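Missing here is one protein chain; the remaining ones are kept as they sit in the complex.
Here the chain labels run A, B, C, D and E in written order, and each chain numbers its own residues starting at 1.
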Amino acid sequence: MIEIALAFAFGCFGLAALFNLYRIVMGPNPGDRILALDTLVINAIALIALYDVALDTQVYFEASMLIAMTGFVSTVSYARYILRGDVIE
Amino acid sequence: MDTTSSMLPLIVAAPFLGALLPGLMIRAGRDTCTWFTLLPTALALLMLVLHAPAVIAGEVFHYRLAWLPSLGMNVNLMLDGLGLMFAGLILGIGLLIILYARFYLYRSDPMGQFFTYLLLFQGAMVGIVLSDNILLLLIFWELTSLSSFLLIGYWNHLPEGRQGARMALAVTGLGGLALIGGMLILGNIAGSYDISVILQNSEAIQGSEWYLPALILILIGCFTKSAQFPFHFWLPHAMAAPTPVSAYLHSATMVKAGLFLMARLWPVLSGTPEWFYIVATTGLITMVIGAGIALFKDDLKALLAFSTVSHLGLITMLLGFGTEAAALAATVHILAHASFKAALFMTAGIIDHETGTRDIPRLGGLRQLMPTTFAIGALTALSMAGIPPLNGFVSKEMMLEEATHTVWAGTPWLLPALAGLGALFSVAYSFRFLVHVFFGPVREDYPKPPHDPPFGMWAGPGLLALVVVVTGLFPALVTPFVDAVAAAITGGHPHAHLSLWHGFTPALYISVAAILGGALLLALHRPLATGWRRAGPPYAKAIFDAVVGAATRGARGVTDGLHDGAMTRYAAILTLATLGAGAIAWSNGEAGPPTRALLPVSLLPAIAVALLVVSTATLVVLHRRRLVALVLLGVVGLVVAIGFIYFSAPDLAMTQLSVEVVTIILLLLALNFLPQEDPPEDSMSRKIRDGVIAGLGGLGVAVVAFAMLTRDFALPAISEYHIANAYKGAGGSNIVNVILVDFRGFDTFGEIIVLGIAALVIFALTEQVLRGPGADWLANWKGARREAGDRHPLLMVIATRVMMPMALMVGVYVFLRGHNEPGGGFIAGLVVAIALLMQYMASGFAWAEERRRLPYHTVIGLGVLISILTGLGAWFNGMPFLTSAFGYVEIPPLEEFELATAMLFDLGVFLTVLGAVMLALASLSSVARRTGEKVNVHAMDVNPLRGRPGGEED
Amino acid sequence: MTNVWVEIAISAFLVIGGIFGLVGSYGLVKLRGSMRQLHAPTKATTLGVGGVLIASMLFFLFVDGKASLHELLITIFLLLTAPVTAQFIAKTHIHRQERPTTLPSTGTGRPWASFESDEERARLEAEADGAPERVR
Amino acid sequence: MSHWIILPVVLPALMASVLVLALRHHLDLQRIFSIAGTVALAGLGVVLMAMAHDGTVSVYELGDWSAPFGIVLVLDRLSAMMLMLTAAIALVVVLYAVGSGWDARGQHFHALFQFQLMGISGAFLTGDLFNLFVFFEVLLIASYGLMIHGGGGRRLRAGVQYVIYNLLGSTLFLFALAILYAVTGTLNMADMAGRVGGITGGDTALLLVGAVLLLMVFAIKSALLPLHFWLPETYASAPAPVAALFAVMTKVGAYAVLRVDTLIFHSANDAMAALLSGLLLAAALATLAVGMIGILGATGLGRLAAFAVIGSMGTLFSAMAIFTQETAAATLYYMLHSTLAGALLFLVVDMVRERRAGGDAYRPAPAMAQGGLVTALYFGAAIAVAGMPPLSGFVGKLLILDAVRDAPLAWLIWTAILGGTLIAILGLAQGGSRIFWKLEAPADGAPPSGPAPAIALPAASAFVLLGAIVALTLFAGPVTSYLDNTAAQLYAPQTYISAVLGSDIEG
Amino acid sequence: MEALVALGIGTLTAAGIYLVLRRRTFPAILGIALLSYAVNVFLFASGRLMLNAPPVLIDKTGAGVYTDPLPQALVLTAIVISFGMTAVVVLLALGAYLSTRSDRMDMDNGPDAEEEAGQ
Partner (left out) sequence: MQRRFLPHPLLTLALIVVWLLLINDLSLNALVMGTILGVVIPFFTAPYWPGRVRLKSLRVAVAYILIVLWDIVVANVVVAAIILFKPNSRINSQWVTVPLDIRSPEAIALLAGTITMTPGTLSSDLSACGRALLVHCLDTDDPDEVRDTIKHRYERRLKELFE
C-alpha cells in the first residue's frame, strides 16, 4: 500500500514540477518565475523526502535541508534585486 | 702538414675582447680610443703574420676545442692560405680604416660605439675565415650581418641609415638562413660539420641527391652576402653608413665573405655543371649589370658600390669556372680589388668630408685643390679601370684570359663578349670617377672650401695606392702567396704566372677595346645618362620596399585580422577545433557496444531531464533579459543538484546547491551595475552560426557521454581501494570526504588555495577599480531601476534573527559530521556563509559588518595556514605531507568520539571557503557603497516601536 | 510491516501531501495574475510538504523502528521562510505593477512601505529623532 | 622519503599565506620575504637537480597513500630542471618587479606571485593527472590576478578574455580527465601508462578522444594554433614583468605534453602515437607561421614580444611533435632558451614603456632616457628571440634542425623554422628601428627625454637573463649532455613507472 | 536512463557554448556556468550511474554496493574551483565595465586602436 501511495505522491510532485516549469518558461514577470522556482524548490524537498522513504535511507536529508535554506536565500535575493538592485545593501 | 696552433683562437678573440676597450676608453679622448682600437687589431695581425711564412710554405694550422660535441658544433679553427689572405685583408685594411675613421668621424658621433661595432665585425669576419667548422662559421657569418646592421644604422637619425641597415639585414639574413639549411645538409652528407672533413668528401657530396638543394642554399647565402644579382641591391643602400664602414665592410671584407665561402667549399661544390651554370652565370650577370649601373650613379659612393657589385660578380664568375687557373685569377683579383676599392672609398669619403658633398655633378676640378687626394684617387681608379701597370690590370687580364677559354652552353663567344662589356663599363665609370671629380674647371660653389685632409686621413688610402702600384709593377712579389691561397682553394698545387705582359692574347685585345670603348662611353655620358634616367630599369630599392612593405602590411593584416580581439570568434574556433580534433580521434578508434546493464527510464528522472532541457533552452532564448536568465540558471542548478541526489551523490548535491546560491548572489551583485539587457545586436545568420556550433558541441559531448556511460571500466578502478580503506585506513565512512581530506587531500589543498587566490584577486581588483576612473562613474551612478521603499523589511529581519543562528548550527553540524556522513568543511563553510548572507540581506552588509567585522584576509590566511601546518604536522611523525592520524577519545560521561587530523585540515578548508566568500561579497558591497549608498542605522526600516520609550534599540 | 493502520496512516499522509502539492503547483498555472498565483505555493509548503514529511517520520518511526524527527527541522524552516519569500515576491509585484492609488489606503497617514522613498523616510525620521543616516 | 620534493609547493604557499596574513600592509617586508622565498625556491631547485642528477626518480607519497590510490609527486630530471628554470626566471622577475616598482601598483602582488610559483611547481612535480588540473587552476587563477595587476580598462577587458578562454580550457581539461578515468579507471599517470596498453577494442575511441582532448588543453596553455588566441592580448596587456613570468607558463603546457605523451600515450599503440604526433606537428607549424608573421605584423613592442612567444612555442613544438629522444633533447634546450629570451624581451618592453613617451607603440617619440642601455638590451633580446648567433637561440635552432632531419616532413620543418626566422628578423629589426632609432624632436617645452625611473635593479635583472642566455650558449655542451640524459629518461618510462608504482606492481 | 543523462549533458553543453559565443560578458559568464554544470555532470558520470548506492559506508570494511566515490570527490573539487573562477571573472567583467563602460567581449583591436577609456 505504501508503495502505491509513494508512487502516487511521486507522480503528483513530478506533475507539479512540470506545472512549475510551465510558469518558469511562460513568466511573464520575473516575479512569476521567481515564485515558480520557489515552488519548484519546495516540490523538490518533497520529492527528496519521498525518495528517502522509497529507498529507506536518510542520507539525503541534509541535502533537502540545504535546498530549503538555499532556496530561501536565492528567492529573497532575486526579489531584493528587483526591489532594490543591491542584494545586500 | 697540420699543426696545432693555440694562437688561432687568440687571433679571433682579440677583436672581440678588444671591442670592450673603445667603449671604456672613449672617456679618455678620441685618440686614446683610437689607439685602443688599433691595439687588438694590430695584435691579431701580428699573430697572424707570425703564421704567414709557414702557411705560405704549405702548412695548415689547426685548433680544436669541444663546444657542443653532440651536435658537432665545436670551436675548430683552421689557418691555411685562403684564411691567411682573408684574415690579412681584414686585419690589415682594418688598421687603415680605424686610422681613417679617427679623422673621418665627426665630433658629435659616438666614436666608442663605432669602434666597438667595428671590432665586433672584425672579430666575426676573422672568425669566418678561420673556421674549420661550418656551424661555427655560420655563427660568425650571422654576426657579420648583425654588426653590419649596427654599422649601417650608425647614423640612425637618417632614414637612409635605418632603411639601409634593415635592407642589408633582411637580405643577408635571408642568405644566412639559406646557408644554415645548406650547411646542415652538407654536414649531414659528409657526416661531419668540420670543413676539413667535408672537404675530403667531395665524391659523396656531389653524388648525393641532396647536393643540388645544398648547393642552391649555400649559394643563396654566398650571393646575398656578396651582393650578387639579384640580391645586389642592398649594397648601394648600405652606403648610408659612414664611409669607413663602406670602405671596410662593403668593399674590402664582408662582401667578400660570400666569395670566401665559395672558395672555401670550392673543392666539394665546384666542378659540376650546376655549379658552373649557377655561379658563373650569376657572376657574369652581376658583373655586367653592376658596372652598367655604376656608370650612371651620381653619388660617388653609389658609383663605387655598384662597381663593387660588379667586381664581386667578376670574382664569382671566376670561381664559377671551376678551374685552377680561374681560382688563381680570382685570388689575385680579390687582393687587387680589396686594395684599390678600399682606397677609393676612403678617397670618396675624403672628398665628401672636405667638400661637403659626394654628388658628382657638384664636383670637378679638385685636381689642384686636393692634389694628394687626386694622386691616390687617380692611381686607384685607374687600377679599377684595369689600366696597366696597376694591379687591377693584372687580375683583369687573367679574368679575360679565363673567359676566353670558357664555353657557355656551347657558345664560345658569349663569355668573352660579356666579360669585355663588363670591362668596358668598368673603364667608363672609373674614368668618370677620375674625370668628373678631379678634372675640369675649379668651381665656385663647393659646399665647403676643399683642401687635402690631414695626414692621418690619407695615410690609409695612400698606403693602399702604394700597394696598387707595387703589386701592379711587380706582381711576382705576391706569387708565392697567391699560389698558397689558390692551393688552399682548390686543394691542388696551382702555380700562378703573374705578370703585366702575356703577349698578344685575345684577352689583351678585349682589354684594349674595353679601354677605348670605356673612354668613348664617358664622352657620351651626358646623353646616355639622360636616356638612362628616362628609361632606366626600376630601382631595386623600390622593388624591395614594395615586397617588404607588402609583406609587412600582409603580416599586419593577417595578424590584426586574426587577432582582432574578437573573443567570440576565438571561442568559436576553440570549439570547432576541439570538435574537429575530437572527431578525428573518435574515428581513429573503435566505439564498442554497451558492456553494462543500463538503468531503466522512469518517469521522474524523465521529468527532471525535461525540466533541465526546457529551462536550459528557455535560458538560451531569453538570455538577453539577464535577470530572467539568472532565475533560469537557478532552475538548472536545482535540477542538477537533484540529479546528483538521484544518482547517489549527496555531497555533490549539497555542494552544488550551496555554491550555486552564492554564485547567483555574486552575479546579482555584479548585474546591478551592468546593463540589464543585452542589446539586440546579433544577426540571424550569426545566431544560426553559433547555434550550429553549439549544437555540434552538445551533440559531440552527448555522444561521448553516452559511450562512456554504457561501457564499464575496462580495468578495475582505483576507487575500489578507496572504498575498502576509507574506514580501515582513514577512519571515515563518508568515502567522498575521506578522499577529499585524506586520499586526495592534496587536491583539496590546491583547491582552497584557488579559493584563497580568488579572494585576493577580487580584493585587489576592487581596490584597483575603485581607485580608477570607475570610481567617479560610480559616484554619479544612478541605478536604472526605480527603487522600492523599505530596504530592510521587518519580516525578513525578524525571521533572520531566528534563522541565522539555526543556519550557523547547521553549518557546525555539517562540518562535524562530514567525515562520516555527507558534509564537510567546504559545504560547512558555504552554509555558514549563507547564514551570514541571510543577515546581510536582512539588514544590509555594512550594518552587519559594523556589528561584527570579520577580518577576511586573516580568515583566509589562517585557513590556508592551518591546512599547511596540519599537512606539515605529519613530518613530526616522520610521515609525508598531509598524512592524517585519527583516534577515538572518551571523556566520561560522554560516549567516545573520533578525532582526526583530517578534521583539522577540514577546518582550514572551512575557514578559507568562508573567508573567500565573504571577501568577495565585501568587495562587491564596497563597490555599491561607492555609489553613495547609505548605511542604515537601524536593523529594519519599518519599526512601530522606534522612538518610543522602552522601544527596541535596533 | 508492523501495523496496517500505520500503513494506512503513512499512505494517507503521502496521498494528501501529493494532492496538495499538485494543487498548489496547478494553481500556479491555472490562476490568472501574479498575486493570485502567489497563494498557490502556500499549499505545497504547508500540507504538501508537511504531509510527506509526516509520512516520512511515521515511516521511519514505525517501519524502521527509529525515532526520526529531523524532518521537523525542514518544516520549521519552511514555516519560517515561506512568509518572507511570499512577502518579498508580493513586494516585487507591488513595486512593479501597483501604484499607491491601486491599493487600499493604509489609514495611518503614511503610505505602504514599498512606496515610501528612502529620502522621504530619512526626512521623516530625522524630524522624529534627529538621527540622520550616515553616508559612507 | 625525502621531504625536499614537497617544498617547492609548500614553501611558496606558506610564504604567500604569511604575506597575506601578517605583512599585508608592509610593502618592504613583503618584498624581503618574497625575494627570500624565491631565492629559497631557487636553492630548492638546485637541491632537486642534484637529487635527480644520477637518474633517480624520487617519489613523494602525499598522505602516505601509495600510488595510484593517493597523489604522488615525482621528481625526475625533467621536473627538477623545469623547477630550476621557473625559480630562476621568478627570481629575476621579482627583482625586476621590485626594482621597477611594479609590485606597488596594486594589492597582493607578492602573494599572488608566490601562489603562481606554487602552482607552477606543483604542475611540474605532480604525478597525478587530476592533481595536475588542480595545479593548473592554481597557477591560472594566480595569473589572472597578476595579469590585471595595476588595473586599467584595457587590461581588465583583456583579462576578461584571458580568463574566459582559460575557463573553456579548464572545462576541456575536465572532459578529458573524465573520459580517461572512465576508460582506464585511474588518474595516476604512471598507472595510466601501464593501463593504456591494455585498452583495446570498443574502448579505443573514448581513449583516443580523451588523449586528444587532454593534449588540446595543454596546447591551449602552450598557445598552439588554433588555440593561441588568448595569448597576444594577454601578454601585451599584462604588466610586462608578469608577462616575463608568463614565459614560463606556456612551458608548463609544453612540459605537460612532453610528460604525458612520453609517459602514457607514446608507447600505448602506434596509431595513437601517430595521431597525436600528426596533430601536434600540424598545429606547431601553423603556430610557428602565425607567431613569426605576428612579429613582423606587430605595431608595438609588447605585441611583438607576445607573438615572439607564440613563434617560439611553434618552433619548440615542431621539434617535440616528432617524439624521438633526439627531438626531445633539442626541444628541452630550446625550451630553456626561449623561456629566458621571452622573459628578457618582456623586461625590455617594460623598460621601454616606462621610459618612452610613446610607450611601446611604433610611432615616433623623443629619445628615451637611458636609451643606450635599453637599446643594447633590446638588441641582445632580439638576437636571442630571433635565434641568431651568437646566442642560444641559434644553438637551439641548430639542435632542432639537426634532430628532426630524419623525420618524414623534415624539409617542411626546416623551411618553416628558417623562413620563420627570417620573418622574425625583419620584424625585430623593424621594431627596434622604429622604437629606438626613429626619433622625433620633443615638443616645445617638453623635456628632451622621457622619465628616467630607477634603472639599476631592472637593468641588472635583465642583464642576469642575458647572462643566462650567454651561459646557455657557452655551456651548450654540458647543458645538452644533461638534456640528452633527461630525454633518455623520458624515453625509458619504465623507470618512472616502477618508481611510482613500486616494484611489486608491474605496469 | 543513460541516454537521458547524455541528453542533459549535451543540452547544457550546447547552451553553454552558445552563450559563450555571445558578444557581452554577462551571457558569456552564464555560458561558462552552464558549461561547468555540463562538465561536472560529465565528470560525475565517469563513475557511471548507480541508484541508491551513496558512497557512505554502511559496513566499515567497505563491503556492500557503492557508487564510485572518486568522481564525486573530483567533481566536488571541480565545483569549488569553478566557483572561485566564476567569482573572479564576474568581478573582472564588472571591473572592466566600470573602467571602460563597455561590457563587450570583443575588443576593438590593435594596440593603437583605442586609448583606454577614461585613463
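Observations on the model:
In this text, a residue touches a chain if its C-beta (ideal position, glycine included) is under 8 Å from a C-beta of that chain, and two chains touch if they have at least 3 such contacts.
From a predicted model like this one, the values you see are computed outputs, not experimental measurements.
Per the touch definition above, the residue from B:277, B:539, B:875 or B:897 contacting the chain not shown is B:897. The chain not displayed touches subunit C at residues 19-20, 23-24, 26-27, 30-33, 35-36, 38-40, 42-43, 45-47, 67-70, 72-73, 76, 79-80, 82-83, 86-87, 90-91, 93-94, 103-116, 121. Contacts to the hidden chain, counted on subunit B, fall at residues 789-790, 793-795, 797-802, 804-806, 808-810, 812-813, 839, 843, 848, 851-852, 893-895, 897, 939-940, 942-945, 948, 952-954.
In this section, only the chains that are shown with their structure count from here on.
Hopping across touching chains, the smallest step count from subunit A to subunit D is 2. Looking at A-E and B-D side by side, the one with more C-beta contacts is B-D. Taking each chain's centre as the mean of its CA atoms, B is the chain most distant from subunit A. Chain centres here are Cα averages; for subunit A and subunit B they lie 59 Å apart.
The centroid of the Cα atoms in subunit A and the matching centroid in subunit C are 12 Å apart.
Per-chain CA centroids place subunit D at a distance of 26 Å from subunit E.
Looking at subunit D, residues 130, 134, 137, 141, 144-145, 148, 151-153, 156, 160-161, 164, 168, 175, 178-179, 181-182, 187, 233, 299 sit in touch with two or more other chains.
Within subunit C, contacts with two or more other chains are made by residues 77, 81, 84, 88, 91-92, 95, 114.
Here, these are the chain pairs in contact: A-B, A-C, A-E, B-C, B-D, B-E, D-E. Looking at the complex, you find that subunit D touches subunit E at residues 130, 134, 137, 141, 144-145, 148, 151-154, 156-161, 163-164, 167-168, 170-171, 174-175, 177-179, 181-182, 187, 233, 236, 299-300, 302-303, 360-361, 363. Within the complex formed with subunit B, the subunit A residues making contact are 10-11, 14, 17-18, 21, 24-25, 27, 30, 33-34, 37, 40-41, 44, 47-48, 51, 59-60, 62-63, 65-67, 69-74, 76-78, 80-89.
Within the complex, the subunit E residues that touch subunit A are 52, 54, 56.
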